[in-house]
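One structure coming up, written as structure tokens, with questions to follow.
A single protein chain has been omitted from the complex, and every remaining protein chain is retained in its original position.
By written order: A and B. Residues from 1 in each chain.
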Amino acid sequence: MSNAGEFELSRRGLLVSGGATMAVSGITQSAQAQGDTATATAGTPHLAEVNLVVNGKQQALRIDTRTTLLDALREHLHLTGSKKGCDHGQCGACTVIVDGRRINSCLSLAVMHEGDSITTVEGLGNPDKLHPMQAAFVKHDGYQCGYCTPGQICSAVAVLDEIKAGIPSHVTGDLTKKPPLSRTEIQERMSGNICRCGAYSNIAEAIGEVAGMKA
Amino acid sequence: MKFDSPAGDNPIDQLKVVGKPHPRIDGPLKTSGKATYAYEWKDIAPNPAYGYIVGSAIAKGRITSIDIDRAKAASGVLAVVTAQNAGKLSKGNFNTAKLLGGPEIDHYHQAIALVVAETFEQARAAASLISVDYKRGDGAFDLAKSMDSAKAPPEGWSGPADTAVGDFDSAFAGAPVQLDAEYYTPDHAHAMMEPHATIAAWQDDALTLWTSNQMIDWSVGDVAKTLGIPKDKVRMISPYIGGGFGGKLFVRADAILAALGAKATGRAVKIALPRPFIFNNTTHRPATLQRIRIGTGKDGVITAIGHESWSGDLPGGGAETANSQTRLLYAGANRMTRTRLSVLDLPEGNAMRAPGEAPGMMALEIAMDEMAEKLGMDPVRFRAINDTQVDPEKPERRYSMRQLTKCMEIGAEKFGWDGRNATPGTRREGRWLVGMGMAAAFRNSPVTKSAARVRLDKRGVVTVETDMTDIGTGTYTILAQTAAETMGLPIEMIEVKLGDSTFPVSCGSGGQWGANNSTSGVYAACMKLREAVTQALGFNPQDAVFADGKVRSGNRSAPLAQAAGSNGLSAEDFIEYGDLDKQYQQSTFGAHFVEVGVDAHSAEIRVRRMLAVCAAGRIINPTSARSQVIGAMTMGVGAALMEELVIDKRFGFFVNHDLAGYEVPVHADIPHQEVIFLDEVDPLSSPMKAKGVGELGICGVAAAVANAIYNATGVRVRDYPITLDKLIEKMPAIA
Partner (left out) sequence: MKAFSYERATSVQQAAASVAGTPGARFIAGGTNLLDLMKLQIETPGHLVDVNGLELDKIEKTGDGGLRIGALVRNTDLAADKTVRKDYGLLSRALLAGASGQLRNKATTAGNLLQRTRCPYFYDTNQPCNKRKPGSGCAAIGGINRNLAIVGASEACIATHPSDMAVALRALDAQVETMRPDGTTRTIGMDSFHALPGTTPHVENDLAPGEMITAVTLPVPVGGTHIYHKVRDRASYAFALISVAAIVQKDGSGRVALGGVAPRPWRIEAAEAQMPQGAKAVTAQLLAGAKTTPHNAFKPALVERTLAGVLAQARS
């Protein structure tokens, strides 16, 4: 062992607990972690049953209550099309459509979706039979590394439905009218899906084509 | 195949497949969620365990004690790995700090423990039960304060720390028009969408890593070195990579700790770095302080140009050479550059898209704009009159090809540059002050060895195998185009397999060398396969023509598949280079044009139009090359307007360590982007006559945005990112 002797394992348990719990000695300003000793244990998992309809297929799961919808899809149902980019609702890679609405599946517990109907990118189409939005992304090169792409595509499909349903956006000029189908509307509504490769310009064109906008 | 003389006519010049826009061949998989990224392999290990990493809570100091007992006792936990029980670990050649820290701590969020459990939820929960006592040490976290202690770094990829030609000091002192300005570029995060992730499994003493890595061979070597096992006992598989930008050039903690966790548990272990952990745990582009001095005659001809760059890194780390392009980009008889590196105890600095040039051009191209204004000269013209066809430090050494002025002139015309009012703050449209800016783009085009294997089977399908990676760059498609062109096949008859260390060693993805070198390696292997084909068919190799899935020689013709026989044919070769890149300076060039609007009241900045014109040799696939450039332009907008890893200089860490705090551009920030490629072939670069564009595209963008903001508002900001708080007090009075 390289570090024996320097680095004594402590059984004292004198510290408060929490993520990367710490106490600092030797300085005046100490950083301390969160939580209190009495309640901070990881605890035994609580298992719960939940029934989902995923891409039209009934799925019965018995899972840890902590499991997010995203992890239920990826780790339990092996539907890895929905991506984990941040796990905190800050990137949109995990976007799926639940009962017709797009959501961040990372910020939702699977157990809260009893009976819900969930569409993932795998449910839109497959390599042999792409959904028109998937085909438009290929045609316009609306992706590069491909990691944000399933979320972009699920979002794009839902965005066109939202515009059709008359839901306004931040850039809608007149709130009392139906929002127009425009590039500006699409860009604003897609802004919850980050693409670090920077395919935005091409994505907007792909969505515009599916929406029937003139180039 | 050795490339040591200019390329003549060769099968690539047919341009039946190469040079044509082609949708990515991996597109249907990526758009349907069927491409398998590192964390997503399910059949390779039926019952993987999950790892969760604990990071250091201090930036510098030591662990005085660590209590893992409660974590070990927690539900579902299989093992806890720390530096104490991990066994002897070395440091990889490409790592600056250890990937498993303790007891010494080198930077914030350095990994110090791994919890492995049956489920992700259990591993994460147990990780929070590890208690650590630290003794905080003194660290240096402030680049500006460290400047006096900065030292000349050893000569690296970008050359020596100090360069000088002529007599810069006297020439600058005597120049009728002078600029002496300082610039700051902050630390940047790669922020690729796929977190660093690995699944590790041992079979006896052999380790397999399904991971996300740009440079397979480097990284196999570093895994072996870190773990102290032979290189041939490590296999790395990385066919799909959710973005890298330099952040996945090297082995990171996910790979090493997954291997250690798998060893400790006898199970396959999967780890993805949590997003809030990535910013301080992994590498970043270091901040730079730069001083630029330019002296010209009244005619605008540069007589003196000097560029100094300071950056910091952990002990043993490297400098961000923000002055490297200044040695090459503009003419001028008297020149100097100086690079200084100080020790900072921030997380490890390292390569990010166009290291050196990206931050260097952010400063230099503002300086050129400032100088043009001092001279009362149009910025395009000022650059054009200082263009050069030779290496300004070695005038006997020509550029292999250099069309900078043409890029600028075409861009100016297409963008409507003559509509720009040189007097800033004079164009108002509604609530917006509108301005235009431009900048040159420049990035070298390195050549390096790259190998591939090609197999022809009885169906007539050619399979390309190389450990080359596709990080979104379009590698799958351009390798297929190259093989299709060389073998005379439609692209549908080519299969490409990438990112597996059992395949021949390629150049990997970095430094915008991937496209030119990896396609050249495939070309070399295909030329060898052609020989094998003609031999198998008994054809004369001298006059054999490969076209339409057939081989013709004289009056004989046979389908390619026939040559394969039932066992198939295989060939392997590599491209290697002579000294053409020493004889000739090989670089890529471009021009960026940007129009911005700045809210006359709030000083919010929005980009309205963008154009890039690029001259980068033969463009193998205009579709994916264009995407590389627009992606780089987007990243450049981020660098201009929002991206900054903000340092808490008391505690020594990047405070905004998530994707809400570290803002990158979103859809609404990016207008329609135009890209024009000059029709260029460079026979001195490779048999492909190609170069790279992925990094060229980012060089200069941010400065073009900065110059547009200046043109819109009259406020010159030399300290990136250019956020509204830096404008607000100096904005023109509201009409």
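Everything below uses one rule, namely that a residue touches a chain if its C-beta (ideal position, glycine included) is under 8 Å from a C-beta of that chain, and two chains touch if they have at least 3 such contacts.
From a predicted model like this one, the values you see are computed outputs, not experimental measurements.
Across A:G125, A:G146 or A:G192, the residue that sits in touch with the chain not pictured is A:G192. Contact with the chain that does not appear here is found for just one residue of A:T120, A:S155 or A:N202, A:S155. Within the full complex, the residue among A:R66, A:K83, A:H131 or A:R196 touching the omitted chain is A:R66. Per the touch definition above, the residue from A:L61, A:L79 or A:I103 contacting the chain not shown is A:I103. Where chain B meets the omitted chain, the residues involved are 57-58, 75, 121, 124-125, 128, 276, 431, 599-604, 606, 641-642, 646-648, 650-651, 655-658, 660-661, 663, 665-669, 721, 723-725, 728-729, 731, 734. Residues of chain A in contact with the chain left out of this view: 18-20, 22, 29-35, 39-46, 48, 64-66, 68, 87-89, 92, 95, 101-104, 107-109, 111-112, 155, 158-159, 162, 165-170, 172, 175-176, 188-189, 191-194.
What we mean here is this: only the chains that are shown with their structure count from here on.
Across the complex, chain A is touched by residues 23-24, 26-37, 39-40, 42, 54-58, 61-71, 74-76, 82-85, 87-89, 102-103, 119-122, 125-136, 190-195, 240-245, 272, 274-276, 471-474, 623-624, 626-628, 630-635, 650-651, 658-660, 664-673 of chain B. The touching residues of chain A, counted against chain B in their complex, run 1-4, 6-27, 29, 31, 33, 35, 40-45, 64, 66-67, 71, 74-75, 78-88, 90-91, 93, 120-122, 124-128, 130, 134-135, 137-139, 141, 143-150, 153, 171, 183, 186-188, 190-205.
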